[in-house]
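The structure is given below, and queries will be raised subsequently.
Some chains have been omitted; the remaining ones sit where they do in the full complex.
By written order: A, B and C. Residues from 1 in each chain.
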Amino acid sequence: MKKSEAKKSAKPKLRLGLPKGSLQDATIEKMAKAGFNVQVSSRSYVPYVDDEELEIRLIRAQEISRYVEHGYLDAGITGHDWIVENGSKVHEVGEFIFSKISRQPTRWVLAVPEESGIQSVKDLQGKRIATEVVNLTQRWLRKNGVKAEVEFSWGATEVKAHELVDAIVEVTETGSSLRANKLRIVETLLTSTPRLIANHASWKDGWKRKKIETLSLLLRGALEAEAKVGLKMNVPRAGLAKLLAELPALRNPTISQLSHPEWVAVETIIDEKIVREIIPQLKAAGAEGIIEYPLNKVVY
Amino acid sequence: MKKSEAKKSAKPKLRLGLPKGSLQDATIEKMAKAGFNVQVSSRSYVPYVDDEELEIRLIRAQEISRYVEHGYLDAGITGHDWIVENGSKVHEVGEFIFSKISRQPTRWVLAVPEESGIQSVKDLQGKRIATEVVNLTQRWLRKNGVKAEVEFSWGATEVKAHELVDAIVEVTETGSSLRANKLRIVETLLTSTPRLIANHASWKDGWKRKKIETLSLLLRGALEAEAKVGLKMNVPRAGLAKLLAELPALRNPTISQLSHPEWVAVETIIDEKIVREIIPQLKAAGAEGIIEYPLNKVVY
Amino acid sequence: MKKSEAKKSAKPKLRLGLPKGSLQDATIEKMAKAGFNVQVSSRSYVPYVDDEELEIRLIRAQEISRYVEHGYLDAGITGHDWIVENGSKVHEVGEFIFSKISRQPTRWVLAVPEESGIQSVKDLQGKRIATEVVNLTQRWLRKNGVKAEVEFSWGATEVKAHELVDAIVEVTETGSSLRANKLRIVETLLTSTPRLIANHASWKDGWKRKKIETLSLLLRGALEAEAKVGLKMNVPRAGLAKLLAELPALRNPTISQLSHPEWVAVETIIDEKIVREIIPQLKAAGAEGIIEYPLNKVVY
C-alpha cells in the first residue's frame, strides 16, 4: 500500500462520511445542491463524486462519529444525537436543517401508552425502557436520579411500549407516528440536527480545514437557498419609498431604472414563506409584473 | 369539542378540500409551487401543510363540491364537471389549467364503437348509455329531447361500449384512450377545467375571503409561471430599436446599460413556447449571451 | 392515404427518431429542457409532442441511423457508435453530452479477464471475441492486421469473457461494471457521444434544415445550461476592479449601480463546477449577498 499512499500525498484528499440509510437520499441531494454530485453504485462501496479532492464513504449515521473520531474519516455528516450517544470527541463544524417541509429538528422523547400512569421521568423508577440510544437514556436517568432498566431495541420500538416494556425512548419529528401508535410523549431527552463534524487532527491540517470549511459554506448556501426565492417587480418611482417603508421584508433591494422614466425595477431575495403574504400587499401598493424565481445558493 | 372551537376562533383557519386520487399528486405539486407545502401521511387522514391558517382535507374530486356546498369545507379544488354533475351551489373563485404538457381542458364526450350507426344525439332514442355522470347525461338528453336509459358505470366504461351498452359518456383529454379502444367520439357534452370554489358563507366572511383570494392569486401565479420563462440577453445598443420592433413577443423588457457603452442588457418574461421560435431570430438580430431561466411565479 | 398526405403537405412536419430503451428517459428529459415536451403512451407507438411541426418515433438506438439513412426519418438522435457500426451515410448535425454527472463520452473497449495473457490487439490472433458491434470490431481487427473470430452477442457479454470466449468488445462509461466483473480493459476501439443526425435529402430541404438547426440550437442551449449557473453578488465599487482582475472566471459580467452609491451589483454566467472554488474567494474579496440561480438554456 506504500505506493498508493505516496500517490495520495501528491494529491491531497478529504475522506468524508455520509449517512447510509434513511438520511442517504436527502444528504446526497443536499450535496448536489452544494455542487458536489455523488453517485452511488450498487456494485461498489465507494461512491463516485465529481471532485477529485473528495473521497466519499457511506456509513450508518450511528457509526460516523466513531470513525471520524478514530481518524478513518476526516469529516462526516451525522446527527447530533449519535455524536452524543457515542460520546465521540470530534470537532462540530456546523449545524444544518435538512427537512425542506417542516424545517424542524428531530427529538428523542420518552413515550408511553396513552393510558399509562407514567407522567414524568420520576415515574420510571424500577421500570424497563427499550431504546436504540442506551447510553443517552442511561445518562439522562442518572441526571434525574432515577434507576431503571434500559435495554437495547433493534427496531420497531414503538410497538414494544404496549406490552414488552414500560416505556420507550424513540426519535420523532412531528410526533405523528407515535400518535398513530397511541403513544403519549412524556418528556424530551434531546433535540438533534444534522452536523458536519471533523476529526481533530484533520481540522488542524491547513488544506483539510479549508476544504471542510468550503464544504460547510457551500452546504449552508444550498440549504439557505431552499427556503428563499428571488423576487422582482416593477414599481412606479413615485410609490417606491412608501412601498419600501411599509414592507421591511424587502430587505436591501436592488433598484434599477426601467426604460420608462416613471418606473423602476426592484429585486430582492426573500423567504419563500413571506412571499405568500407579501404578493397581495405588493399588488395593492401598485407593483406590477411581479416574478418569483428559484435559487440554488444564497451566501451572505 | 367546545374548547377546541374556542381555540379555533382565536386562530382562524380555512378548511380546504383537495382532490384525492388521480389529480392528487398534480394538485399537491401546484400547491407547493404556490408556496403551500402539503405532506400526505399514510397514517393520518389530515395532511400536514406548512401554513397554520389552512386545514387540508383530501376528498374525491366527485364529492368536493358537495362538501363545500354543505359547509364542511370552506373551499376546494375540483373539476367543473363534478360541480355540474352534483348541481352544487358554490362560488367559483377561479379556473386553472393543470396539465403542463397539453394545457388543455378535459371533455366529457358521447362515444360509440367505430362501426356503430349512432351519428348524433338524436340516434340515442331508446338506447342504453353507461356513464359516471348520470345527472349530466340525463340533463343533456332532456335538452335534446331524447329519451334513453342512462345507467351508472362504476368504471372501465370504455370496454362496455362494445357489447354491454349502446354508447357511453366518458371523460377524455386527447381522445387517445378512446381511439385505442376503437371508439368514435360523437358529441361533446361538457368541457371541464379545475376550479377553486368556495362555500357562499365562507366567501362572505372577510378573513376567509381574503385567504381564498390570496390562495387563488398565488396558485394562478404559480400556474402562469409554468408556461413562462425569464429571458436575458446582451444586445448592441445600435440594433436595439430594430430588434424590439421586429420581435413584439419581447413585451415590455427591462433594458440596462452594460459596462461596455455600446451594449445593453435586455430582460423579459416570455411564453416558454415562444422561446423555441425566438432564439434563432434573436441570434440573427445580433443578440449574444442569451440565457433562459425558470420562474416560480408570475403575477401581473 | 392520399388525403392525409395532402394535409401533410399543407403543414410540413419533421419526423424525428429518438432512442427507445436505456437512453429514452434521458433523451426525453433533454428534449423537454430544449422546450419540446414529449409524452410516451403505452397505448400508442406515436408519442405526443407539443409541437405540430414534429413527429416523434421511438426506435432502438442501434437502428436509428439506418432509418435516417433510408429516409423513413428526417433526423434522429443516436450514438456515434451505432452510426459507425451500421456504416450509415447520414449528415451529423451536432454532438452532445447527456450525462450530467460524469459528463464523459462512452467507450467501446476490448476487455479480458484480469488474469488473461492478452495485453494488446496483437494477442487476439486466432482468438474468439463476443460483441454487440460485430462490424466495428472486424474493421478494427483488419486495420491492425489481426485475424480473429467475432461472434454476435445478444447481451450479458461481460459474463462470457470468463469462459465462453477469449475476449469481448463492450461499452463502458466509467469502467466500473467491467471491474466488478473482474475484467481488464486492454484497448479502446471507439469513443462515442450522442449525435443529432439528418437524412441527406432532408438536410437539403430548406424548411427541414431550418427546423433541425433550431432543434440543435435549443438542445445545445439546454445541455450547456446544465453545467452552468447564474451568479449575482454585491461588491463595493472600490474593490471591483481588483476582484475582476483576480477572478477571470467572472467572464464578461453585467455591472449595475445599487441604490447605495458605494456598491455595485455584479452578475454573470459561470460553470457550476467553478462556483465551488470561487465563492470562498468572492467572500474573501468582500463580495456580499452572493446568490446562485439555475438556468434553463444558455446560447452564446
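Here is the rule we go by: a contact is a pair of C-beta atoms (placed from the backbone, for glycine too) under 8 Å apart; a residue touches a chain by one contact, two chains touch by 3 or more.
The structure displayed is predicted, hence computed values, not measured ones.
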{"item": "Number of identical chains in the entire complex, 3 depicted", "value": "6"}
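Methods note: only the chains that are shown with their structure count from here on.
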{"item": "Between chain A and its twin chain C, rotation from the CA superposition, multiple of 5 degrees", "value": "120"}
{"item": "Mean-CA-position distance for chain C and chain B (Å)", "value": "35"}
{"item": "Multi-chain contact residues (two or more partners), chain B", "value": "256, 293-294"}
{"item": "Complex contact set, residues of chain B against chain A", "value": "35-37, 39, 41, 43-44, 48, 50-51, 210, 213-214, 217-218, 221, 225, 230, 252-256, 269, 293-300"}
{"item": "Interface residues, chain C side, partner chain A - complex", "value": "100-102, 174, 176-177, 180, 229, 256-259, 265, 272-273, 275-277, 279-280, 283, 288-294"}
